[in-house]
Every structure is written in structure tokens, then in C-alpha cells.
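Worksheet: the structure to be examined is printed underneath.
The complex is shown incomplete by one protein chain, all other protein chains being positioned as in the whole.
Per-chain residue numbering starts at 1, and chain names A and B are given in the order in which the chains are listed.
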Amino acid sequence: MKIGYYPGCSLEGTSKEYSDSLFAVAEKCGITLEAINDWNCCGASAAHSMNHDLAVALPARTLALAEQQGLTEIVIPCAACYSRLSQSQNELNDNYVTKSRIESYLDLKISGTIKLLTVIDFLKKYIYPVADQHVVNKLNQKTACYYGCMLVRPKEITVIERTEDPLEMEDVMKIAGATPVKWAYKTECCGAGLSVSKTDIVAKLSGKILEDAVSNGAESIIVACPMCHMNLDMRRPEIKKQINKDINIPVLFITQALGLSMGIAADKLGLNKHFVDTDTAVKCIIKKEA
Amino acid sequence: MARIGVFICHCGENISATVDVVKVAEVASTFAGVAFSTEYKYMCSAPGQDKIVQAIKEHKLTGIVVAACSPRMHEQTFRKATAEGGINPFLCEMANIREHCSWVHDRTDETTDKAIDIVRTLVAKVRRNAPLFPIKVPVTKTALVIGGGIGGIQAALDIANAGHKVIMVEKQPSIGGHMSQLSETFPTLDCSQCILTPRMVEVSQHPNITLHTYAEVESISGFIGNFDVKIKMKAKSVDSSKCTGCGECWQKCPNKKIPDEFNAGLSNRTAIYTPFPQAVPNKPVIDRVNCTWFTKGGKCGICKKMCKAEAIDYEMQDSFIDIKVGAIVTATGFDLKHTDFFPEYGYGEFKDVIDGMQFERLASASGPTAGVIRRPSDGKIPENIVFIACAGSRDKAKGIEYCSKICCMYTAKHAMLYKHKNHAGKAYVFYMDIRAGGKGYDEFVRRAIEEDEVQYIRGRVSRVYEKDGKLMVKGVDTLMNSTPVDIEADMVVLATAIVANKDSEALAQKLHISYDKHHFFAEAHPKLKPVETNTAGIMLAGACQSAKDIPETVSQASASASKAIALFSNSEMSRDPSVASVNNTNCTGCLLCMEVCPYLAIDKEEIKDRSGNLMRYAARVNSGLCQGCGTCVAMCRNKSIDLQGFSNEQMLGEVMSLLNKPF
Partner (left out) sequence: MHESSHSTEPKGLKGRIIAATGVNINQCYQCGKCTAGCPLNEEMDIQPNQLLRMLQLELPGYEDKLLRSMSIWLCLACDMCSSRCPQEVLLSKVMDYLRQESLRQGKVNPKAKDIVSFHQSFLESIEKNGKLNEMGLTVSYKLKTMNLMQDISIAPAMLSKGKLSLFPHKVKNLKEIQKLFKKTSEHKGGEQ
């Protein structure tokens, strides 16, 4: 089984472990991920803040290349890249004036029919059916599933059902043998692209998220977005200073958590690459009963 | 030989300022068939009408054309004058040279020419008019009232007190509707049941009213004055003629876990039950969907064993009765959205986030907490309550753009009731606007703010979530520079949107009345006919038409009743004779007309020979039902059906005259 794959800049750089763990899980389940040839950056928040056409054109180039490659489905693990590519595809499909203009910049035609999958769509469609065969461990810990913004909003492009209290990641974590906790900050923003330019704001917002997770009993946080991961993990020292609390729960990508439950080694999943130590999560694993 | 009289009205200056009325009258006198032509300043005035009367007699006129305003204004007037002159009133037509001519053009030659064209067209029509006679249909002087809430009760009492029979059908086991669930009513804070139950008893005891509860309308056919209605009497499983209302059955019923609809789900009831102690009739019914006997193949049966009157009958079946009525009043009320409608307020999963009706039940002395406001989660008395107005209403994103009208008032009432019971408690109301237009209403809200110190904050709440047993409310105060206002609440009450009953669409289709996209029933005219529908003989009262409070519902109910009473004031009624009629010698019986008739006014007639053998079929129009829309005439392939007063000949005559072609 082969499906298309768009890593985005973060999965090749600061969040390489997300990519590593995704590939590890896919490999175990017999799925090949084919990267889009010569893909480019989606533009992230910089493009849509500064230049509307650029924000549509950058993802459009990648979509056009994917179509040329014959891909019908692509998984986009980074929630922000998923949002940019979906919004671009939607705008091209809805507005023919914009579409002809962008196509003229690219000298390429776009049909706009490729199916874009979030990592959760991908897991539900391709991993769930074979999960039983591969899950050998129980994570045996309380996890807070953090969706952030881009997986649940805007409602026009996301497919999550309960946008104020989603449960899709929780379903995955139950398969992995973890106990998802009920908590209130599942879809509150972590501070997004202000991580470098306004780190104090990120510290404040991510701090609230961590506090709520911990007060509801979470022993780890599960994410599906490199930006969220960076803000909750790499920025932990600033957060601790801001909220004046010593919170040390690790932040795992959902593919890492699932990978652990499938018996994949922690370093193959990139768990040694985090800023906040992940040992506490790894140590909780027990063998699943037959 | 046609002898048409043409009368051109100046309408003061409304027409004569733009149209050369003298010229029109002159030219009209030259039209074929015109025997008399004149103009006058005010044709609708008494001297004006008299001109018509005199002209008919003097000039032996056979038809009249009055060129003036719209027939919607004065067709009746001029037809009456024509009748006074001694000829059939339907030989009079109006040529609209005001709304269709002088009011939409400037004074030019072309305008006058247009007026002349219009007059010529109507002359061509009237030359082909035939005398028509109003159709008389008998009237059954019984009314059907659907719905036993305050609206239905008021309508039924008004009609019954006027001396006519009323049949009331209510789908719940008791009448009373939502008003019976309320604690107090605004703006007087009267105890709701205290003012309602005497009316309920009056209905049950009135000699002219027949009450069927636990019953629904199954089907309706017929037309104004002559409706045939089938009522389904749902099996109560209790023989009301034997039942004494002693209450042994529901006291002993072991199945006590069914959510109680009357208490808005805040408590449970038994499977055999009366909805509330003052129910009318005060006889229980069995909820077969939840009763053990019915769901578990004959187990239990305790109520039957307990019943000394031997009134329990598990074998009882639904039965049907057929009734004949002359008028129908629809007073089926409303439903409320529930807290599960709000993702941002917890998907209905937070126990202490409740809706307005649930708050009423908490506040009510006969409610699940005996009138003490308690948190459903732990039974504690809340130290503060946040009330959120406009929950779901005025919300395009949630599909409800309209205002639910009553929530501003009942929210103020709720806040006041809470403060009266808990002087130290804090009440907050997040609102957008305050709609308190009724008599004494604004004063009521000011009382809540000024005397009971309810804190009104202008802004909508973005989110409510649970934390350590409290509800975290994230709101804003747009009057204070849009400062965020976050409150840790013990209870949140959502003033949820009023919506149509979930069965409204089905009922509207049975009744053949129109409804809007929100399934509220459509009135015939929003300003001038608020209680009639487009279906003659069917009236509306109350919230089934649109969200409204009790005084408005009662007013509408009495208005509906007056329409029914007016209908019943004669044993016969006259109908406009502009109906379709079939030439059944020509008719081939293809019955395409029957298929397209929107009023189901056409049926199949058997054409027999003298020995009674069936020769063929033909279409037949029920002149009592036909509304004269003409769809059948358009469909008919061999011109066997025609519309009286707007026949093919008349229409063609108008068209050819407009084209200045002979016909």
C-alpha cells in the first residue's frame, strides 16, 4: 500500500522525530509513504500574514507536483501544513478568478481533486484496520490528547466531528493502551508562530495548557503538530518560569505513542530527541495481555 | 349584442395628473361593444357609484368596465353597484390604470395610450363575461382545536361560550402544555398553574367541549365548513370510565427510572403515570415504550393487580374516530432546543448547565427540588448563577437567525426568582440586547437590575467548561472596552432557542397549510391576517406560528376563535364563483388536471349510460375546494376544463385586444 506524503519543513528539521516515528509505524503496517518530488514550503503563517497570493501559490505548486506524480491521496502530518494546503486547494476550487491567476504564475494546471489527509485520517484509514495485529504493548499511562488549532479549525476544511471536544486522538490512544483524560484545553492555541518573536506569549498560553493537563491527571501530552510540540517541549524552561511551576511531563507525537505500543524501540521513534525527557512515558509501558 | 359602460376615474389627481382621462373616455366610446363612456373624479364615492346604477338602467348596459385603481381595492364596491343597477355583479371588471399606469409613469402621450390599451383590453374581456353566482356550501358548526395548551384552551372556551361545539385533541395525557410547567409568569410573577388550572377544569367540564387526550390527528380531508377528520386515540391502557384516579397504580409501579418529561428530565417517573398532580383528565396512562409488561413480554403487571377498579387493560388497542368539523384551530405550541445543541457549552454533558425550562422546574414548588434551586450534579444550592441569553437564537451559524422573543423576559424572571430565594447569591446575565416591549415588561427588567441587583453584562459567552466542580464561563463586557469577564459559576442557565414542534412538518402536510423553513406555520398575511392560513377554514394560535409569550398567544387564540364563530354565524357560506368547471362531454378522462391540482379539488366522475353501465370517466371539480388557480386549465389537452370568470375566451380576448388584432 503506497500513499503520498508531504513532510513540510518541520518534519525534515526541528521535528525530525515525527517523521521517523511516522515511517516506523507505517513500515510496521506495510504502508509505503511516497514523498512528493521537489515539494516546497507551504508558507506557514508568514505567507498568509504578508501576501495572500503567495500563501495560495506556494501550496498550489506542491499540489500540482503531487498531481503530476499521479498521487491521489497525501498524508500531511504537520497540522499547520495540512491547513495551508487544504485552504489553498479550497480557494482554488471555489474561486476560478484566483485559480486562473495562480495557475498562470505556476505555468501548471491544478485539478484540485487530491484527497488531503491529516495524520489522524491516515491512522484511522490505514492503521486501525491492522492495529490489533501489531499492538503488543499497553502504554499504561494517563495521556492528555492535545489537538491545538489546525486539526479542528476552520470548520469548513477540517473533518473532526466534535470541534469543541474532539475524541479522534483519544480513540488512537485507547488502541495504544493508554487512558486518555478528560480535560478542558484540548483545542486552545499554544501560541503558534510567535514562538521566536514573542516567546513570553507562547510561554503563557502553553503554560495554561500544561497546567490544565496536569490538574486533570495527565502523565504525558500527545500532539499531532510540530509547532505545538515545539512550544510545549522546547519552550518548557520559559513556561516553567512564566507559570512558576515545575512541570516535567513529556510531550509525545501521536505516532511515537502508537509506535511504542507496537513495540518499536524508543530511539527509532526519536524519543531521545526531545527537550523534556520522555523516559517517564517509556517506562510506563507493559506488555498487552493476550 | 354587447352594450358595455366604461367609467374612467380621475381618482382625485392620482390618475388624472398623469393620464388624460377625458381623452381615454372619448377613445373608449369608439370601442366595439361600448354603448356608454364617461369620466368622473371619484368613482368609488356614493355619487360615483350611483352613476353606474343610473347608466345601467338608462342605457340598458350589459357589462361594466371601471378604469380606476386595483381591483383589490374596489372590485367589491363596483360589483355591488352593478348588482344594484340590476345586472349580475360578475359582469363588472376593473381596469387598473392607477397602480399599473399612472403611478408608475410620467405624464406623456404614451402613458395615456397605455391607459387606453388597458381599458380596451378589459372591454374585450367583459364582452365575453358570463353571469356567475356565488357557490353555497353548508357549514358544520363544530370546531376542532388541535393542542391543549393555553392557546388551545382559550380558543376552545371562546368558541364553546359562543354556543358552538368544540372537539379538542391533545397528544399528551393531560392538557396544559408548557404553561403548566412554568413556575411563575412574567411580568406579574403569578403562579402559572394557579392561573392555568381553573381554565383547564373549565374545558373539561364545559358542556360544549369534547376533550380527547393522548390523541393525535391522523388525517384531514375536505374544505372550509366541511372538514372530515380522523383522530387516533392512542391506547392509554387504562379504562378512564372505570378509573377513579386513586393513584395506587403509579405509587406501586416498580419501574421508576424513566426520565420525566414534565420535569424536563431532571427527575424520573413511573411507567404508568399522570404527568402532574393537577392533570386534566387526572387519570393515568401507561407508557408502553418503557413499561415492563410491554417490553419484557408480560412480566410485572403490578398495576393491574393493585387496581381495585379493574381499570387496567393491557390489551387495549389504538382506536380511531371520524369527526366532521367546520373550522380548525391549530394551537400546537413549541419545543425548546436543549443544552446538547451547544458544543461550546459542553455538548449537554455538563450536569450543571441547564436550559430555561429545567430552571422553571427547579424553581417550581411542585418540581423535583420542591422549589429550592439546586445544582443537578450534587444537590448543593448554587452561590452564583450565570444566565446566558440568546443561546442559539439570532445565530446564523447555528441555523436559527430569528429572535425567540420570550427569553429576555424569562431570564430576568429567573434571575429575580433566584435572588428572591437566595438573597446572598449572585446572578449574572450575559446579553446582547434586552427585548422587553410588552406592557410592564421593561419595568420588570429594570426591577431585576435596580432592586434585585442582577448583574447584566453586555457580551456573549464564548465558552463554558468544567473545572473542579465549577463551571468556567468565558465572557466579555462590550460596554467596558470589551474587557474579558471570566466567572467561576456554580450553575449556568442557557436561554435556549424556541423551535417548532418536531411533528409540525407532518401536521402541516396533513392540514395542507404552509410552513416556513423553520417549520413554523405560515399566516395568510404577516400584517393583516395573523391568525388565518392560506387554507380557508384553518386558523393558527400561539407559538406554532412564531415564538411568542402568553398574552400574545391568548390574543391570537381569541382572534382565531372569532374567525371560527364568524364562519358558524351562518348555516351556509358563499364562495367566490371563480372556480374551474368541466365540460364532461368533451372530457376524455385523462385526469391530468386531477394530478396537478394543488388543492385536491378534482376527482374522477363515472359517466354512465341510461342502464347504469359505466361508459367512461370524466373529471369533476369540487367547487367548494377549488381556489381558481387555473393550473388544470393549463394542463388540459383538449380544452375541456375552463375557469369561470377567467375563461380561455376571455383571456384570449384580452391578449388579442392588446395586440390590436381582431378576435
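Going forward, contacts are C-beta pairs under 8 Å (C-beta built on N, C-alpha and C of every residue); 3 or more make two chains touch, one makes a residue touch a chain.
Computed from a predicted structure; not experimentally measured.
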Chains still shown that are in contact with the chain withheld from the display: A, B
Omitted-chain contact residue, chosen from A:K28, A:R101 or A:K124: A:R101
Option touching the unshown chain, where B:E344, B:D576 or B:E649 are the choices: B:E344
Selected residue (touches chain absent from view) among B:Q251, B:S462 or B:N586: B:S462
Where the missing chain touches chain A, by residue: 9-10, 12-16, 38-41, 43-55, 57-58, 61, 91, 95, 98, 101, 105-106, 149, 152-155, 163, 188-189, 191-194, 196-199, 201, 205, 234, 272-273, 275
Absent-chain interface as seen on chain B, which is shown: 344, 390, 394-398, 432, 458-463, 474-478, 481-482, 484-485
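By definition in this document, only the chains that are shown with their structure count from here on.
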Interfacial residue positions of chain A with respect to chain B in the complex: 162-165, 184, 212, 215
Chain A-touching residues of chain B, taken from the complex the two chains share: 343-344, 346-347, 349, 463, 465-468, 472
